[in-house]
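A protein chain is absent from this complex, but the other protein chains hold their places.
Presenting subunit A:
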């Protein structure tokens, strides 16, 4: 991987929330990178810290959330050190977001067109008439029929799929370098999901936008991503090219996730689910965080494993894998 290609590099990110019940360490030591134009997926069960990671990148955490440690380099600049004013120039302009729930994520009392136009007018020096034309072109691009009409519609009048297309149009409006899509299809019908994903994929390739796709659905990952980051309880546990993950998963958690996903060819009759739940951030075991649910755990797992590179571009956080490498040597 050439150094110059890296668009976003997150290193040792630590994000905590201060709540009345004490400090919630939602993200502990997360590191990953995204190259220009690359499509990367973060997968993991609910509560593993995916959304917190993405909101940390955008610096959009709620007041109680705080980035404790680490760095987030985007185009060579550390976002954590930027002033709020400089950060605003990045939001919507260079990094845009698509959220999970398109209805509640759109302002109910503002027309769709105005909401998209707002970004354009904010970040680009252009006149209103031009901006309007841009918005209509965008709506066209994301496959919305009769864009002039939709331009002056309010969000509640559109279907879920149309709303998410609007969100994508909004995200694309300033030609960002990176789009973070946090579970963009979870709230939609299955048939619509596929459409939205293909639009997202197609447009990102066409416009050369990198995508950070957050999901807990490995089917979605298979459809879109070039590379996969698996998160568990606030940590990255495995990170590899899409084929490595699906064909040679190394971490017990990744394996379990794959087993719990229905195979596309329906060869699997029974859907396995991973036993147990993600430990809440307040009661995380001291050693390997997957210890309680792991079928392969042993004495050494009571100490924390490190994220280690086993082959080029494939990183795993598990003692088992480390030992396997050690034994080979």
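Just so it is clear, contacts are C-beta pairs under 8 Å (C-beta built on N, C-alpha and C of every residue); 3 or more make two chains touch, one makes a residue touch a chain; residues count from 1.
The definition used in the following text is that contacts and distances are computed from a predicted model.
For the chain that is left out, the UniProt protein name among "Fe-S cluster assembly ATPase SufC", "3-isopropylmalate dehydratase large subunit", "Peptide/nickel transport system permease protein" or "Dihydroorotate dehydrogenase B (NAD(+)), electron transfer subunit" is "Peptide/nickel transport system permease protein". Interface note: of A:44, A:92 or A:113, the residue touching the hidden chain in the full complex is A:92. The chain omitted from view is touched by exactly one of A:20, A:109 or A:190, namely A:109. The residue touching the chain not shown here, chosen from A:48, A:119 or A:315, is A:119. By the touch definition given at the top, subunit A reaches the unshown chain through residues 58, 60, 88-93, 96-97, 99, 101, 104-110, 118-119, 122-123, 154, 156, 167, 170.
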